[in-house]
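A single protein chain has been omitted from the complex, and every remaining protein chain is retained in its original position.
Going by the order they are written in, the chains are A and B; count residues from 1 in each one.
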Amino acid sequence: MKNFSRENSVSTHKRMEILNVTNVVAKAVKESGITNGLVHVWVPHATAAIALNEHDSDLWDDILESFSQLVPIEGKYRHNAKYSWTESEQNAHAHILNCLIKPHVTIPLENGGMQLGTWQSILLIEMDGPRTRHIRVQVMGE
Amino acid sequence: MKNFSRENSVSTHKRMEILNVTNVVAKAVKESGITNGLVHVWVPHATAAIALNEHDSDLWDDILESFSQLVPIEGKYRHNAKYSWTESEQNAHAHILNCLIKPHVTIPLENGGMQLGTWQSILLIEMDGPRTRHIRVQVMGE
Partner (left out) sequence: MKNFSRENSVSTHKRMEILNVTNVVAKAVKESGITNGLVHVWVPHATAAIALNEHDSDLWDDILESFSQLVPIEGKYRHNAKYSWTESEQNAHAHILNCLIKPHVTIPLENGGMQLGTWQSILLIEMDGPRTRHIRVQVMGE
């Protein structure tokens, strides 16, 4: 059994934004030479997250709008008040959403292919951009 | 170290519904012959999800009601409007909830037993049924 990992960077361009990173992950899986096992996708971030869902930019707007209604960007957050002197730390909403969405997904790999369903793309959910985000792909298997 | 996977189907009968699929997973784990490692439970779906919680149908009603309050089935969703001609695509709420709940769980396996707590069953959360849903069980270990 083998273990392979690769880290890539992507740039986000908005405060809240969804990017399809399936190709970034698929490339690392191919490089790994591993064909059966688990693919773990990880972002080392507390204000961005990873999900699996449909490639549909209209839906992505729905997702981000819903998230913003659940946990508003503007709010009476202690974290934001403490760092009120710096615009880059007005991001409690993103930290809270990260605890719900989580910064990772684990995908089954069989015969060289990630077992994604028809409507499953790997999505990076930016909640405090624009920033450079790191995506770590780890493949364990044989 | 070995890698085993098995896919099973289950039928759901309501729009929003919770099914206990612990037995489906336990059967695949037993078949695998693997006794120590990780059990990865995966649904290749964007409108159903997997969670771990108590087997209590009253609680399941509470969970589904709470989810519907957080992300209402009826709403001004761009995804639904775009596909307004087809009833089967009025499911943005399910896509959004899937991003939060996620379509997978990973369970420790020791001495042949999944290390589920007393109040942890493996639950399929249907959010856009009724449908046939696929559950993939992958076991890695020895």
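Note that in this section a contact is a pair of C-beta atoms (placed from the backbone, for glycine too) under 8 Å apart; a residue touches a chain by one contact, two chains touch by 3 or more.
Since the model is a prediction, treat every value here as computed from it, not as a measurement.
The hidden chain makes contact, of the residues B:M16, B:V29, B:A46 or B:I101, with B:I101. Within the complete assembly, A:V71 is the residue of A:V10, A:A26 or A:V71 that touches the hidden chain.
Think of the hidden chain as still there; on subunit B it touches residues 1, 36-38, 51-54, 56, 58-59, 61-63, 66-67, 70, 100-102, 105-108, 110, 115-120, 123, 125, 140-142.
Subunit A meets the missing chain through residues 1, 3, 5, 38, 40, 42-47, 70-71, 77-79, 81-82, 92, 95-96, 98-100, 102-104, 106, 134, 136, 138, 140.
In the analysis below, only the chains that are shown with their structure count from here on.
Seen as a C-alpha superposition, subunit A sits on subunit B after a turn of 120°, to the nearest 5. We define each chain's centre as the mean of its Cα atoms; on that basis subunit A and subunit B are separated by 20 Å.
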